[in-house]
Every structure is written in structure tokens, then in C-alpha cells.
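A protein chain is absent from this complex, but the other protein chains hold their places.
Just so it is clear, A, B, C and D label the chains in written order, and each chain counts residues from 1 on its own.
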Amino acid sequence: MSATMSLKTVSKRSSRGRGRGLLRRIVMIVALPLILLSLWWIGSANSTNFLNPPLSTIIGTFWETWFTADTFADTRFMSDVIPSVGRILAGYGVALVLGILLGVLIGSRRNLRAFLEPVLEFFRAIPPPVLVPIFMLFMGIGPEMRITVIAIGCIWPILLNTVEGVRGLDPVLKDTASAYRLRGRRRLTHLVLPGASPQIVTGARQALSIGIILMVISEMFAGRDGLGFSIVQFQRSFAIPEMWGGVILLGLLGVIMSLVFRVITDVILKWYYGYLQSQRGGE
Amino acid sequence: MTDTDNGAANSATLEIESLGKTYTGRGEPVEAIADLSFTVAAGEFVCVVGPSGAGKTTLLRTLAGLLAPTTGEVRLAGSVVDAPPQGMAVVLQEYGRSLFPWLTVAQNVELPLKEKHVPSARRHELVRDALAAVSLAGDEDKYPWQLSGGMQQRVAIARAAAYEPQVLLMDEPFAAVDAQTRFELEDLVRRLWKRLGVTVVFVTHDIDEAIYLAERVLVLSGRPTVLLEDVTVDLGDERDQLETRSHAEFARLRTHVYELVQAAKKGARSLGEAHLSH
Amino acid sequence: MTDTDNGAANSATLEIESLGKTYTGRGEPVEAIADLSFTVAAGEFVCVVGPSGAGKTTLLRTLAGLLAPTTGEVRLAGSVVDAPPQGMAVVLQEYGRSLFPWLTVAQNVELPLKEKHVPSARRHELVRDALAAVSLAGDEDKYPWQLSGGMQQRVAIARAAAYEPQVLLMDEPFAAVDAQTRFELEDLVRRLWKRLGVTVVFVTHDIDEAIYLAERVLVLSGRPTVLLEDVTVDLGDERDQLETRSHAEFARLRTHVYELVQAAKKGARSLGEAHLSH
Amino acid sequence: MSQAGRVRGAAAPGIPAWMLGAAGVATLLVLLELIPRLGLIDPRFLPPASEILAALAESASTAVFWAALWHTVLTWAIGLAISLVAGVVLGVVIGMIPFLREFTASTIEFLRPVPSVALIPVAVLLLGTGMASTLLLVVYASFWQVLIQVLAGVQDVDPIASDTARSYRFRTLTRIRTVVWPTTLPYAMTGLRLAAAVALILTVTGELLISFDGIGGLLAIARESGAVASMYAYVIVAGMLGVVVNILARWTERRALFWHPSVRLEVMV
Partner (left out) sequence: ACGTSSEEPSTDEGASDTTELTPVTVGVIPIVDVAPIYLGVEEGFFEEQGLDVTLELAQGGAAIVPAVVSGEYEFGFSNVTSLLLATYNDVPLKAVAAGVFSTGTDPDFGGVAVLDDSDIESPADLAGRTVAVNTLNNIGDSTIRYAVEQDGGDPSDIDFVEMGFPDMPAALAAGQVDAAWILEPHLTRALLPGARVVSWNYVETDPDLMIAAYFTSQDFASSNPDVVEGFVAALQASFELASSDPAVVADILDTYTDIDPEVKDAMTLPRFESEFSEDTVALLADLALQYGLVDEEIDYSALLP
């Protein structure tokens, strides 16, 4: 009941303050992080522990570490963060395409699923730190290897969610599509993909942060540059405030990527959100 | 699977031969259809009535090739139906869930036409006409979940109509619309049937509707279903909501079918048993 | 929210005051209800008819507290309805989706009773009786997806009946059942209404049904909805499927309401306009 | 495809799922045997499957191995249980209250991509080098998987079902139990399967990098010692644990989701 009430108040408020919507959204985005950061600031203010430096120290080194150099192109931000982001995007893109394609295939064919599932589960359970050296054997130590590692890690949530999304398609819709003999590509684009899209999007959302994590892990091996590489270097050389700065950067990267993601999925799933909302007050 | 010749001269005869269907899922197996055999001639309009839970939807799904029969077979134009055949359109009972929520009304109607490779201009024309015929002109760009129940049902009907099928299967397609709209839609389907010479199997609960529409009414027994009686409707080719319904023959058929369904509901499984009960 | 006194002497008067509802979701805002004001006295049986897409479901959802009105308000026993009030049962138009697929038929019916803290023995009795009343005895342990459309709808009705509400809102509850079953369910609802003195608002497309059931029939105009006419049905308290329906007054009311709906469908938005058209 | 198995699927019931799965694994083993044998890769660095399995058999005959396996499974199970409970409870609470959902969204997105490996020093400082540190990593990594899935599941509740529950005034707990949870379950099952693998990965990684016990510890020692076949043997153990976990998850799913189209349409062949 209380949830119902709050849902009502929220929806009423948002309809009333349409103009203030953007402001409200921004407040919502920054409020909790600000609270947590303040707590961190206060809690660490007098810390003498080298692993837990005061937040002020971390922020103090942040700009210098990432954005100070003779030219902007020489900053760590350009030399380390940008290549990392590029590799994430490439790996994530590969995972998205492969995960959805494989997921649709596996999700719609029971036999294929039974055949492949144990093997896939086998690989899924192998820790990337031991998998990476094997990839190095096959692919060398260039960016392809790193992109592959990211892709292999990102693919699982997308694959699993796609498989389950496809399996869970509304049977009435499937029958309708069959009755009108929708086949091949059109069945895929008009029935399977949109029907499974809420779940595919969930998987893709999961994969986003996994991509960032695996970026770090992949750069721990045979790395030369990158955000993850920098963080590990800072950690090894006990430059702890700089390391925390890197971790914060990872978090910011996650937030930015998820905001972009949200904008894109709001378009893809506009029917879904509309449909969910249509009966919840119709506003 | 069937010849795809257009126009009235299609050969889509439906033959149902000792059809049986038992659902075996969770729990006890449920025998929905015991044994059904009948033929729907090419271009014939047949209505199916029977008590709720009899097996009408099961029958229709089997005819559509959406459900594999347990025994017997369904043949369309001589070939066994084991997948939805060419040139068939279906309106399912769950009209709401049979519309694609990610497509607008117009897109929902257009989609099967695309699959049928109807040229774009003709497609738009068909969509527009079909939506206008079900009084949904102006709602093209809405999504199904922005429509009332009756409007959703009319979209499903428009989709089937725009498809210009050779075989049309409809499962209680007018259940959610008001009486006036219902009459209009009945006439729409009759017109479609006449114009295209399409073979129609139409499931309904409204006995008046069945008699008004059909050339033959199949009355089913309760579950497990057998054919109680195959009633021929001799009301001529031209029908009119006011005139036809006030016909004496109409009233007679109506009472007859009504009593049959009542008997079926009470458990009658043969004409003999049914007539005993009244 | 409302007093929860049981028995026939409940005070669940429904007051609808200059109610308006505009959907503002995607696309253009859609004004479903323009302006409606009426009162349903405690223990009254009111039917609502109107063309498809008029706003009947919208009205019912608003009465149920499931949808917030854009303007005006709904009061039940004096308190503003802003959430589903105590002692109310609803049968939604989308009966199929309103059943929980993870619960059996019996569990679906029983769940609201549990929530109402009905003692276990009484609960089982209520569930059994309600299912028997809709001819579903024997299907208790099936799951909704193992039932035909009509059977699903009857489960939803049984759930509302077993709940013994003070206010009963039903949205085309008999759309998917055969004629014979429909008659039985109509009588079931009438009996329930008499026994519990429950306030009933009943949306239907079947004009005969509306007149047979109701003490008053509200005829709505097309969208955006206003009240076209509030028709009082003087057919006495005791009704019978055969007798009542053959009454002259029944026939008169039927023609009258039918013409009103027809006029509404053609766009009439006031009684004056409606009567002009015939 | 339809209520009772399509004609195309008619050939399927002949072969039971487990046999197909075994065939899949066998195919993988043959590939792993052939790749080094055909010289596609130096067998010194990736030994043929037969050698790896021999090393595994040898290792499996020692008590050390079983103690390590038990330790790994225990850490994994505790970690997974914690993230499962936390993820489900928080997911349902946050998911059902739109304000909370909006309020926490950015923080969740901020915290999710922080890799557990970066937290190792902190974990060690706070919790030492024992199981607790590994658990922290495990929970931190797998919690998000469950949370995100549950959040999506809670959002997916059919509006009609939820209206029905509201109209009968189900209390919040009843609504969660009878409406929200069943809808969320398919999502949560996927979350469980994702989290189970991530938890296993982090357990092994934690053991590998921090505590040096369990299968991860054995793996690290084999690696540091250049014992390639043993190392891959432990990798295979990790993989097999994953397969077992999945079998359990699927088994649970068939029971818990019997009503869901994904399950009910499949058993009805």
C-alpha cells in the first residue's frame, strides 16, 4: 500500500512539474553520490592509513594525474582513458552482436541449447585472469586480445538474457506471427527481437559494467596503456591517492556510459515503457 | 502448400478427418477433441458454436496449423496441414495479446502484408481501407495498449481483412464490441467473404450471429468434443440485419441451435441424446 | 476507507462528480471522459452501455481507484476514492491477464480471501461454492493457461463472487462465454446482488443483458464521454430469463437503449441530438 | 512455437537434453585434444585434453585437492547466498518504490563498474587475507548481477496483474509474494545463473590473489611453478563447477517456473 501511495505521489508530482522535470532529474542523479562523497570526505579526513587517504588528497591529485600535461593530447586522460574506452566500446559492440545472435539461435532451438549450454557454462565459469593467458597464446598481446577478453566477458549477461527473453516470448504473439507466416529476418526483427528486448536490454545493461571491469583485467596482462593499466600501476607502486582517483574515474565512466545507454534504450523500449505506464495512471 | 490463385476461384477445401486432440502437459491429460470429421467446401462460410470449454479454440488452432493434432489430420486443398498454410488469416480469441505492442495500429495491420510482398502503395491502401472498415480511421498511429478492448479486437479483424486471405479463421472475433459495431462487422465479414470467395470458419457464442452469418452451423458437444449436429442455414445469399433476423426460418434455426447448445452443456454427446432433452 | 459493516445494510453509495479523464501518455492527449456526474445508491444495480471505445473501462477503473481522475472526483460512502477501497471486487475486461498464471484456479480464487483474513474453513467453502456456481467444479487444480477463454473469465467472476464484496465492478464479464452459460451467470450475479445488498456497476455490450440485470442503465456517448441518458428499468425485483425478456416493457427499453447506442455511435452527445436521429 | 510443440520440433523428443549436453562436452574435449596435437598451438603451453585430464585424475586422488575443492565451494556458496539475499531484498524494495529507484540509480551505476580486483588492498586491510576478504570480493561482484536483474523483473510486472492485486487491496507483502516475485523470478533465475558464475570466478580469483587456498590457490601454485597441465586441470575444475551450478539452476527453474511460457511450452512436446 505504501508503495502504491508513493507511486501516486511521484506520478502526480512529475505531471505537475513538467518544467522542473530536468532539474529534478539532475538532483536525483547527484543527490545520493553527493551524500556518500561527503560521508567519505568526513570519514577519511583524518585518516593516516596509507590505503585510505583523505578524500581531499585524492581529489587533490586527481586533476594533476589525469589532466595535466604539456598539451592536452599528452595527458593521461588522452593516452590512457581514451584507448580504454575505445576498447570497451569495441568489445562491448562485438559482445552485443554475437550475444544477441547466438542468444536468438539458442533461445529458439531447444536442441541447440541442450547441446551448447554445458560448454558455454563451462567457459562462463572460468576466471578471466586464467583465461587471458590462453587468449594471449592465440591472439598475441595487441588490442585484439583485450577486445576479445572484454567481449567474452560481456557476452554472458547478454546471451543469457536473450536466451531467456526469446524463450519467454508471449505464446499468443508467436502463434500470431506463425499464422501470418512471418519468417526469417522479418520474424526476427518484428517478433523475436522486440519481444525479447526488455530482457536483452537488461543483459546489455549488466554487460556495460562488466565491460569496464574486464577492461581493467585485460590491461593487467601485457598492458602498456589504459585506465586499468594505470590503476594497477598506481596500486603496485603504492601511489594510493592516484589509484583511488583512477577508481573514481572508473565509476564516472560507468555513470556516463549508463546515461548514454539510458538515452538509447529509452528510444528502443519506448513502446515497453509506454505499455507499462499506460495502465498505471495513464500519464 | 495450397495453390495461391487469387480471386473467388480458389480451391481451399478444408477436410477434417477423425481429428482428435489431447493436451498432455502438467497434470492429467485433457482430451479436448474426441473425434471430429467434417468438410468445409471451398468458399463456404461455416460457424462453430458449442458450450464454453468445448474445444472450439482447440479445433480452430488445429485447422490453422498452430497445434498438431493427436490423431487424425486436417487437409487444406488436399495437402496435410502441419504448419500455418499460405493464404490463411487468423483472428485469435486472445485479441489483446495477439497485437504486437511495439507496433502501431497501422504497422500491426501492415506487417503480414509486407511478409506477403504486397507492393507498398497497395499495402497502404489495404491498411487504410481495412482500418476505415472497422471504424478505426484516425487511430493508425496509436499503439495497441492505447486502445480500448473493443478497438484492439477491431485491429485484429482489420489485420485479417487487409490480408485478403483464401481461408479465414476467426475465434469469437466480435466478443468485445458493442451491438451496433457488431452488426457492422458481421456485414463486413460477409462482404469480404463474398468478394474474395474465401473459406471461412467462424467460432462464436452468439447463436443469432452464427445463423445470420453462416451457410452451415456446426454445433459441438461439451468436452471431449464431438459434432452434435451440422445445421444447414437456408437463408439465402443476401442477408440483411433487419430482414434476415425477422425471418421465421431464422427464428426456427435459432431455437433449434439454442436447444442444441443447451443440451450440449448438459452433457449430450449425440443428436439422439440432445433431442431427448427437450 | 469505507465502513466495513457486512450484510445488506452497507452504505456504499458511489458518487461521481464532474469526473473527467484525459490520457496524457505518448502522443496526443486523449480525452476519454469529458464530464460525468451521477450517483449509484447503496445496493443499486447499474449497467453501463456505450459504443466501443467510449470510455466505459476508463470510468470503471476510475471508480475502482485504479486510475486517478484528471478532474472531478469519485466518492464512495462519502470518502474520496484515491486508491482501491475496502470491500470492493473488480472483474477486469482483460480477464486472461488478470489471473495469476503461477496459481491454480482455486488458489486464484482463494488469494483475495486470505488477504481478507477469512478463516480457512469458510474460505474453502466460499471457493468451492463460487467455482461450482460458474460450473468449474473439478477444474480447481488446473492453471489458468490450461483453460479456455470462457473458463478463464468464469474464474475471474468466481473470484469476485467468493470475495462477497460491498461494491462489485464488472467490465464485460460475460463476453467470452456461450449464451446458455451467460444466462446462468447473469442469474448468479443477480442472486449475489440480492443476497449481499451489494452496489453493482456492470459494463456490458449486450443491451438485453443490461436491461435484464439492471435497475438503471447508463447510456454513454462516444469519446469523450458524457452521459447520454440515465434509463430507469422498471421490471420489478424478481426477474426470470424467459418471462422478463418477453415483457413488453423489456422490448420497449431494449429498442430505446439500442437506438441511443446507435445514436451515440453516430456521434450524438446529448439526448436532444440522439432523439433527432430517429 | 505453439501450445503443443511444432512439427519441426517433433524430431526433438527423441534425444534427451542431457545426451545432447554430453555430446557438446565431448565435442569440446575432442577439439581440445586436437588443437595441440595438430600443432595449432604448442602443446607445452596448452597440453592436449588427455594430458590435462590425467593431471586432474592424479590431483583428484589427493586429499589436498578435495579439501581445496570443499573450501572453494564453501566460500562460493556463502558469497552467493549473501549476494542473492541482498540483491533480491534490495532489488524488490528499490524496484517497488519509484523514488528509491531514481534516487539510487546513479550511485548503482557508479559502484557497479568498480572492479573487485581494485578492491583487493582495501579488502585485505579491512578483513585480512582470509576467507572474509575473498567473500567481500565475491559479494561485491555478484551482488550487482542479482540486483540489476531483480530491478528489471520488478519493473516487468503485468499492469493488469498488478491492478488486480491492488483492487483486492493486497498488502505490500502479499503483493510482493504473489505478484511481484513470480514475475521477477525468471529474471532472478537469470541473475542467479549470472551471479553464480561471477561468484565462482571471484572466489577463484580471490584465492588466487589473496588467500592462496582452495582451487584458486592450487591453480596459482601450479601456475607459478610452470606446471601447465595441472594448471589447466584446475581450470577445468572451475569450469565443471560452473556446469554443475547451471544444472542445479535449470533444475530449480523447471520446478519454480513451470507456469512460465519458457518452461511450460517446452515440456509439452
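We adopt the following convention: a contact is a pair of C-beta atoms (placed from the backbone, for glycine too) under 8 Å apart; a residue touches a chain by one contact, two chains touch by 3 or more.
Quantities reported herein were computed from a predicted structural model and do not represent experimental measurements.
**Student:** Given that one chain is not shown, what are the shown chains it touches?
**Tutor:** A, D
**Student:** For the full complex, which residue in D:30, D:67 or D:248 touches the chain that was left out?
**Tutor:** Going through D:30, D:67 or D:248 one by one, D:67 is the residue touching the chain not shown.
**Student:** Specify the residue from the set D:52, D:80, D:96 or D:120 that touches the hidden chain.
**Tutor:** Answering carefully, the residue with contact to the hidden chain is D:120.
**Student:** Per the definition of touch given earlier, which of D:135, D:208 or D:241 contacts the omitted chain?
**Tutor:** Answering carefully, the residue with contact to the hidden chain is D:208.
**Student:** Considering the whole complex, not just the chains shown, which residues of chain A touch the missing one?
**Tutor:** Looking at chain A, the ones touching the missing chain are residues 49-51, 133, 136-137, 140-141, 220-224, 229, 233, 235-240.
**Student:** Under the stated touch rule, tell me which residues of chain D contact the chain that is not displayed.
**Tutor:** Counting over the whole complex, chain D touches the hidden chain at residues 42, 44-45, 64, 67-68, 71, 120-122, 124-125, 128-131, 208-214, 217, 220-227, 230-231.
The definition used in the following text is that only the chains that are shown with their structure count from here on.
**Student:** Name, by label, each chain that touches both members of the pair chain A and chain B.
**Tutor:** C, D
**Student:** Report which of A-C and C-D is connected by more C-beta pairs in contact.
**Tutor:** Spelling it out, more C-beta pairs touch across C-D than across the other pair.
**Student:** Can you give the whole-Å distance between the Cα centres of chain C and chain D?
**Tutor:** Roughly 48 Å, centre to centre.
**Student:** With chain centres taken as the means of their Cα atoms, state the distance from chain B to chain C in Å.
**Tutor:** 28
**Student:** Among the residues of chain B, which are close enough to touch at least two other chains?
**Tutor:** Those would be 23, 25-26, 61, 66, 83, 94, 97, 143, 146.
**Student:** At least two other chains touched by the same residue of chain D: list those residues.
**Tutor:** Within chain D, the residues that touch at least two other chains are 1-3, 160, 163, 166, 169, 171, 260, 264.
**Student:** Specify the contact topology among the chains shown, as one of line, ring, star, complete or other.
**Tutor:** Per interface graph, the chains form a complete graph.
**Student:** Okay, in this complex, where on chain A does chain D touch?
**Tutor:** Chain A residues touching chain D: 1-4, 6-7, 10-11, 25, 28-33, 36, 49, 51-52, 110-111, 114-119, 121-130, 134, 137-138, 156-157, 160-161, 164, 167-171, 174-175, 178, 198-199, 201-203, 205-206, 208-209, 212-213, 216-217, 220, 228, 231, 235, 240, 243, 246-247, 250-255, 257-259, 275-276, 278-280.
**Student:** Write out the stretch or stretches of chain C touching chain D in their complex.
**Tutor:** It comes out as residues 61, 64-66, 83-84, 86, 88-90, 92, 94, 97-98, 100-103, 111-112, 114-115, 143, 145, 163.
**Student:** Could you pull out which chain A residues touch chain B in their complex?
**Tutor:** Going through chain A, the ones touching chain B are 170, 172-173, 175-176, 178-183, 186, 190-191, 194-195, 197, 271-272, 274-275, 278-279.
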